[in-house]
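All protein chains of the complex are present and in place, except for one that has been dropped.
Our next item is chain A:
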Amino acid sequence: MSKDIKIKKGLTIRLKGEADKTLSNAPRSRTFAVNPSNFHLITPKMVVKEGAKILAGDTIFYSKSKEEIKFVSPVSGTLTTIARGAKRVITQITIEADSQDSFKDFGSVNPETIEANALKEHLLASGCWPFIKQRPYDVIANPDVSPKAIFVSAYATAPLAADYDYTLKGKEKFLQAALTALGKLTSGQVHVSVGSEAKSPFSDLQGINLHRVSGPHPAGNVGTQIAKIDPVNKGETVWTVSPQDLVIIGELLLTGKFNAERIVALAGSPVKTPKYYRTKIGAEVSTFLYDAGLDEENVRVINGNVLTGNKISPKGFLGYYSDAITVIPEGDDYELFGWNKPVFNKISPSRAMTFSWMFPKKKYDLDTNTNGEHRAFVVTGNYEEVFPLDIYPLQILKACMVQDLDAMEALGMYEVAPEDFALTEFICVSKQPHQEIIRNGLDLMYKEIG
C-alpha cells in the first residue's frame, strides 16, 4: 500500500556547496571518539578502563538508568582517555584505532525467523539499540515499550543534507533485513517515506508501508511524516530509525559484525570540493575535511545539517548519528545598517526590503550571524507558514517557556521533537532559540510525567 503525502507549508533553504555525487574513501582515522552527549538523557556507566584493548562491537558503556542499553565501540583499538567535565560527567571517550578493524562476532541471525524477544536481546547486546529513537521525547527508545508503528524517512529535505538515494545505493539487502526484523518489534506497521520522484533503494522492499512525500522542507522530517500518517497520542509510542543506521543494523543481523561505516556528505560553501566520503562513526572529521579543502579560515564545522546539527571544532569527531558534515562561514562581524538596507544575499520569509522571494531557485551563502538580537515574541502568524503540523507553534513554545505541563500536553507535545521547530527558529524575527525551548520542555515532561 502506498500513499502520497503532499506538504504545502514549509521553506526549502537552498544553500551553496551541495555535495557532489562522487564517493571517496576517507583516510583511516588514527583516533576515534564517542561523545555521550550524542545520546540525549543517557548517563553513561563505563565498563572498560583506560588502556584496555577493545574490538569493534565491544561494549564501552551502558545507560545508568536502563542497563540493557549498551553502547559499543565503532572500531577496534585501545581506549586511551575518558575525558570528564564538570561534576565528573563523561564528555568524550577516545579510542586509538588499530590499523585494521577486528570485529567482535555477534553471530548471524535470520531476520525472517528470529523471535521478537530474541531479536530485542540481540540488538541490545550488539549496541544497535541506540539507533532506535522514540517519540514522545525524542530519546533512545525504551526497550520495555512496544511501539504502535516504526517510521523511517528516506527523503532528506534539510539544507545540504546527504541524499539517501545516493548513500544507500546497493544496500538493499541490509535495509530489507533490518526492516523485516524491526517489523517484529511493533504491533503496527513499518512506514518508510521516500521522495515522490526519485528512484529509492526502498521502493522494492517487502513488508513495509511505502509513502511518497513531496513538498518543501520539513517534508523530509520524520516528525512531519508521523503527523500526516499516524500522529502520536498520549500514551502511545512510535520509533524512528534513520536509514544509514538501518544499514548498520541489517549488516549486524546478516553478518554478525557491528560495522560502523557511514557515507558522509561533506558540504557547505567554504568547502573547495564538497562530496561524499566513506568513513566510520566517531572518526576524526579532519581526515576528510582537509582532503576536500577549505577556502576560508573563519568557519563553523557542523555535525549534521545547518538546522539541527551541533557545532564541533575542525579537530572534532563524526557524531554517532551524523551522516553529514556541513561547513559554513562564521558571521561574527558587524554589518553597517544591516537592519534596514535592502537584502539580496540572505533568505527571508517576508518581503520587508528583502528580496529572496524574487529568486526562489537561487542558492545562498548564509553565515552563522543571527541577523538581529534576541527579543520577546512579537510577530504572530509567521511560524504557521512554515510549520506543517496541526499544532500551534507559538502557543506550545510559550507553554514550554512557562513550564505549563498541562498546556504542553494538550497542545501536542507528545508529537514533536526539537527538529520540527528548526524552521520556525530559522525564520523567527525575535531570534528565540526554539529548539532549545522545545528540548527543555520535553526534558521537563520526561522527568515529571515520563
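Following the convention adopted for this analysis, a residue touches a chain if its C-beta (ideal position, glycine included) is under 8 Å from a C-beta of that chain, and two chains touch if they have at least 3 such contacts; residues count from 1.
Basically, contacts and distances are computed from a predicted model.
K.L.:
Just to verify: the chain that's not displayed, which of "Na(+)-translocating NADH-quinone reductase subunit B", "Acyl-CoA/acyl-ACP dehydrogenase", "FtsX-like permease family protein" or "TerB family tellurite resistance protein" does UniProt list as its protein name?
P.N.:
"Na(+)-translocating NADH-quinone reductase subunit B"
K.L.:
Can you say which of A:P143, A:P216, A:G256 or A:P433 touches the chain missing from this structure?
P.N.:
A:P433
K.L.:
Can you say which of A:G309, A:P388 or A:G441 touches the chain missing from this structure?
P.N.:
Here the residue in touch with the unshown chain is A:G309.
K.L.:
Pick from A:H40, A:K66, A:R278 or A:K346: which residue touches the chain that isn't shown?
P.N.:
A:K346
K.L.:
Just the residue numbers, please: which parts of chain A touch the chain that's not shown?
P.N.:
For chain A, the residues touching the absent chain are 13, 15, 159, 231, 233-236, 300, 302, 306-309, 311, 326, 328, 330-340, 343, 346-354, 356, 366-382, 384, 390-392, 394-395, 410-412, 418, 421-422, 425-431, 433-436.
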